[in-house]
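I'd like to ask you about the structure that follows.
Only one protein chain is missing; all other protein chains are in place.
Note that the chains are named A, B and C in the order they appear, and that numbering of residues resets to 1 at the start of each chain.
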Amino acid sequence: MTASSMTVQVKFFASLRETLGTSQISLTVPFESTVDMLLEKIQETYGRDNPLIDIRNVRVAVNQQIVEFDEAIRQDDEIAIFPPITGG
Amino acid sequence: MTASSMTVQVKFFASLRETLGTSQISLTVPFESTVDMLLEKIQETYGRDNPLIDIRNVRVAVNQQIVEFDEAIRQDDEIAIFPPITGG
Amino acid sequence: MHSVLVQEKDFSVQDEWIACRERLEGKAGAVVSFIGLVRERSDTGNVSSLYLEHYPGMTEASIERIVVKAQQRWSLLDVVVIHRIGELQPEDQIVLVIVASAHRADAFAACEFVMDLLKTEAVFWKKETGDEESVWIESTLDDVSRSREWQE
Partner (left out) sequence: MHSVLVQEKDFSVQDEWIACRERLEGKAGAVVSFIGLVRERSDTGNVSSLYLEHYPGMTEASIERIVVKAQQRWSLLDVVVIHRIGELQPEDQIVLVIVASAHRADAFAACEFVMDLLKTEAVFWKKETGDEESVWIESTLDDVSRSREWQE
């Protein structure tokens, strides 16, 4: 981690958690990254062809609020990536 | 009770029961009486001016089925007279 | 499958739910219950007690008819109705309706239907005792119109 990057914790849920085989990872991304850039990084890490990481099929929450993909990410944000919810 | 008359049991409920001070009476009425004739007899017995025995405000059940006032009454019928039901 | 009881004694929601659940055998996804309670204030003022009178036999039959109508209209697995009679105080339980179905839409609609018809078609007479006097009460216009809506 350099002065121009930050480490964020990313949680995965449901089918995404199963496919990736983990419920939480640490990722180092540049300062002033957006959700888009974070998803790009995850796709690079886990294989761009994995259909479950298709960004059209995932929802992203920052600090437990669903956000658009152009949302900026800050140090210490709680980031979660998951498939569409199915309800109770 | 003569050969041309019959004795029927009449039940009263709710406000009618309270006003008449009884929940059940025996009445002797002619054979082939109708509900109308029975109500007439009850009005004679308890006072024609008693508003609670106003036939417009009572419902009559014969054998636990609500009937019109021209319904015939037979020996051993279970007759009940009551104000409109208020539900549960 | 259904059961109808008219009784003076209180009912236990838990006992009824346990008995109902045993009859469902994994087919039900939705159970909607209604519990009616005596309110300490009615539209006319404070309520110190409520007296419910019934006509043994005819009252049970009038409730059975309502339940059968519900079963003909919706796909139901079980319907339980327990209605109390006699002298009741504020906060007392008056009525319990449990409707079980595979899906919740049927269970909600049928439970509301049974309650709306109980309010107008079940053979009961109610006397409310307030601070001073006792009054035999009548069906409210709201109850009558809610019940009619199901017939349209």
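Quick note on the criterion: a residue touches a chain if its C-beta (ideal position, glycine included) is under 8 Å from a C-beta of that chain, and two chains touch if they have at least 3 such contacts.
Predicted model, so just to flag it, every value in this text is computed and none were measured.
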(request) Would you mind listing the shown chains in contact with the chain that isn't displayed? (result) A, C
(request) Consider the whole complex, including the chain that is not shown, and state which of C:Asp10, C:Glu40 or C:Glu87 touches that chain. (result) C:Glu40
(message) Suppose we count only contacts with the excluded chain; which residues of chain A make the list?
(response) 11, 13-15, 17, 61, 64, 80, 82-88
(request) Against the chain that's been left off, what residues of chain C make contact? List them. (result) 12-14, 17, 21, 24-41, 90-91, 102, 104-105, 107-108, 111-112, 115, 146
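The rule is simple: only the chains that are shown with their structure count from here on.
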(message) Distance between chain A and chain B based on Cα centroids, please, to the nearest Å.
(response) 79
(request) Express in whole angstrom the distance between the two chain centres, defined as the mean CA positions of chain A and chain C. (result) 51
